[in-house]
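Apart from one protein chain that is not included, each protein chain of the complex appears where it belongs.
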Amino acid sequence: MKLIGVIGSQHPTPEGLARAEEVGALIARRGAALICGGLTGVMEAACKGAKAEGGLTVGVLPTIRKADANPYVDVVVATGMGTARNVIIVRSADALIAVDGRYGTLSEISHAFEQGKRVISLGSWDMARLEIPAELYVQAATPEEAVELALQDAEDPSDNPIF
Amino acid sequence: MKLIGVIGSQHPTPEGLARAEEVGALIARRGAALICGGLTGVMEAACKGAKAEGGLTVGVLPTIRKADANPYVDVVVATGMGTARNVIIVRSADALIAVDGRYGTLSEISHAFEQGKRVISLGSWDMARLEIPAELYVQAATPEEAVELALQDAEDPSDNPIF
Amino acid sequence: MKLIGVIGSQHPTPEGLARAEEVGALIARRGAALICGGLTGVMEAACKGAKAEGGLTVGVLPTIRKADANPYVDVVVATGMGTARNVIIVRSADALIAVDGRYGTLSEISHAFEQGKRVISLGSWDMARLEIPAELYVQAATPEEAVELALQDAEDPSDNPIF
Partner (left out) sequence: MKLIGVIGSQHPTPEGLARAEEVGALIARRGAALICGGLTGVMEAACKGAKAEGGLTVGVLPTIRKADANPYVDVVVATGMGTARNVIIVRSADALIAVDGRYGTLSEISHAFEQGKRVISLGSWDMARLEIPAELYVQAATPEEAVELALQDAEDPSDNPIF
């Protein structure tokens, strides 16, 4: 089962929330599962979108309390490792979409780069300002484009920088 | 979604393998998902049983390589944390069944005790020799009994030592 | 610098506390550093003993708060990973001494076995009841014997089961 990671903060803009929900719905419609940090904000919106389309959602929590997961998470992985769980999300995702996002998201983007995994941004950090090469970071204009690119990353690992 | 953890070694007895497969099948038939370490032996047999009954399987790998998962794992969580991932399995499982098992399994059993979670043994370590109280460790005679007890643990957290 | 791990619970017997302090003192007198979980009980007593002899102490905390370390820890490593930090202690220690101990200690003993590392017990779990081979678990009669065996493990890695 392909896992598309959706990363982003707990306090996104209203537009970020709407986009995250649309991203989640599109991932489910395309037959992939969603993996995220399991909390609120972008994570909850993406899970909500995926569940509305009958998808499967995985939440990798920073805490040990499974009840901390948002109500749209099917599979709750309770790491109890705080933000070190960000690394697990990046390692487990076959492709990564960043929606909005603050410092936690920036750490996930960095870990992805460190592993040679491309991140698809939907209004997230403007990493071009740091001269990050395009094969590691691409700006998508719409949820549709973001999910399309993510599925390419996930489906054809030999043909892209993922692995 | 309730997650039943199945823990055990990569080199079980033939009887252990058969029991693990039966445990996996019963978990799926009862509508729960299975979480395990994602590798071979007891883990693979349990996943195989679950998939034969249309269940959902989660494998929490010690490595960073998703290809290390056995072919019956649906959701591959690649921790890259070695046996520290044992803690994550214990934390995430709503109930735990140990089939056979060596030292890695013993560590998972210990972590469960430390968290106050009961472990159901199916031919695993004889923890009574260490005077572990019965509310933390119970021997099941059959896969049916093991899964029945596990579902009780998972379904009624207020009524048992889980949490 | 050789690191001798001292593992044990936060609520040991008075005898356990006294032995842990003596173990810490002997480790320091022999020129090794002490690594432990950084909290109270056996951990604090061992650190106290080591500092009284001018030794160096390392505490690997489960929390993110450095202030949680006992006052005798020199180097505070704040993992924020809960009991998953037990694995880090076992991996980092060149030899391991268990004083008293409950379930957390049992998990550390198990992780050591899983890595092929010998544990020296000073009144800790009676692992012989589980038929653990003598090369993985040995009972010491006194703090002196425990530290002597630990230094052998640490000094001559080719000649013992530690790596």
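Per-chain numbering from 1; labels A, B and C assigned in written order.
Throughout what follows, a residue touches a chain if its C-beta (ideal position, glycine included) is under 8 Å from a C-beta of that chain, and two chains touch if they have at least 3 such contacts.
Owing to the predicted nature of the structure, the values given are computational and were not obtained by experimental measurement.
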Contact residue for the chain not shown (choose from C:I4, C:I88, C:M127 or C:A150): C:I88
Full-complex contact with the absent chain, from A:M1, A:A18, A:A52 or A:L106: A:L106
Residue, one of C:V6, C:V60 or C:L106, that touches the chain absent here: C:V60
Residue of C:I4, C:L17, C:A78 or C:M127 in touch with the missing chain, whole complex considered: C:A78
For chain C, residues in touch with the removed chain: 1, 3, 33, 35, 56, 58, 60, 64, 66, 74-81, 87-88, 91-92, 94, 115
Missing-chain contacts mapped onto chain A: 81-84, 87-88, 102-104, 106-107, 109-111, 113-115, 125-126, 129-130
Where the missing chain touches chain B, by residue: 64, 80-82, 84
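The definition used in the following text is that only the chains that are shown with their structure count from here on.
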Cα-centroid distance, chain B relative to chain C, in whole angstrom: 29
Centroid distance [mean C-alpha coordinates] between chain C and chain A, Å: 40
For chain C, residues that touch 2 or more chains besides their own: 81-82, 84
